[in-house]
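Presented below is the structure to which this report refers.
Just one protein chain is left out here, and the rest sit where they should.
Let's turn to subunit A:
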Amino acid sequence: MIDVENATFSWAPRTAAAPGTGVLDIASFHLDAGETAFLHGPSGCGKSTFLGLVAGVLQAQGGTVRVDGTDLGSLSAPARDRFRADRMGVIFQMFNLLPYLSVLDNVLLAVRFSERRHAALGAQAKDEALRLLAHLRMDAPELLAAPVARLSVGQQQRVAAARALLGRPPVVLADEPTSALDEEVKAEFIDLLLAECAEAGSTLLFVSHDPRLAGRFDRAVEFRDLAAGRAAA
């Protein structure tokens, strides 16, 4: 599902502005369909840049990045954006939601930019969103009606997960989704996320600096091992 070969990326000449994100050089990384992987690395090691490459927000300057059989390097920037909208769900560490949209509208954002998901779900998009929110225990009327800024971080992350999973995308990318959560909420969130990915059949790439979470995933990968020629920070 995700195949990265000799992908290189450099922020130059703005390296100085972002210390720790030097040159990225990924020798090889593979993830099968439906597989869940835990990618571990310390903060500022280039994990987010790697996710950016996989998500197609950034373009590898060398090598290939394939997602769901498509070489992202062969797509134009807008095409990569459309590809991401169609086939990937993304969850951030925090601030995943647009403050001016309702919980439901935040989830439905996934459909707004994707014709594929829109076509797949059609009029049932709302029902599907509510179903996902229910699975993530976010369907209480007072939660749905509340302004998103009023929700706890854990609740916000669950809404973000619902958005990422809406329309059953082949790939879900999670960038430190639990690092802002309390310990007991962390485990609950990961359980819910893994369960939903399994039900949707989505491949999950979960990035975190916390190695204790690794055991719940099919595979655990050290970012160090991927980065063959990482520049010293």
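In this section, a residue touches a chain if its C-beta (ideal position, glycine included) is under 8 Å from a C-beta of that chain, and two chains touch if they have at least 3 such contacts; residues count from 1.
One rule holds for everything that comes next: contacts and distances are computed from a predicted model.
Peer 1: UniProt protein name for the omitted subunit, picking from "Allophanate hydrolase", "Electron transfer flavoprotein alpha subunit apoprotein", "FtsX-like permease family protein" or "Chromosomal replication initiator protein DnaA"?
Peer 2: The chain we cannot see is, by its UniProt record, "FtsX-like permease family protein".
Peer 1: Which candidate, A:H40, A:R84 or A:K186, sits in contact with the chain we can't see?
Peer 2: From the options A:H40, A:R84 or A:K186, the contact with the absent chain belongs to A:R84.
Peer 1: Just to verify: which one of A:T36, A:N96, A:Q157 or A:S208 makes contact with the chain not shown?
Peer 2: A:N96
Peer 1: Using the document's definition of touch, tell me which of A:H30, A:R112 or A:R137 contacts the absent chain.
Peer 2: From the options A:H30, A:R112 or A:R137, the contact with the absent chain belongs to A:R112.
Peer 1: With the full complex in mind, choose from A:E128, A:D175 or A:E196 the residue touching the hidden chain.
Peer 2: Once the missing chain is taken into account, the touching residue is A:D175.
Peer 1: Could you pull out which residues of subunit A are in touch with the chain that's been left out?
Peer 2: 14, 17-18, 48, 51-52, 55, 57-58, 77-78, 81-82, 84-86, 90, 92, 95-101, 109-110, 112-114, 163, 175
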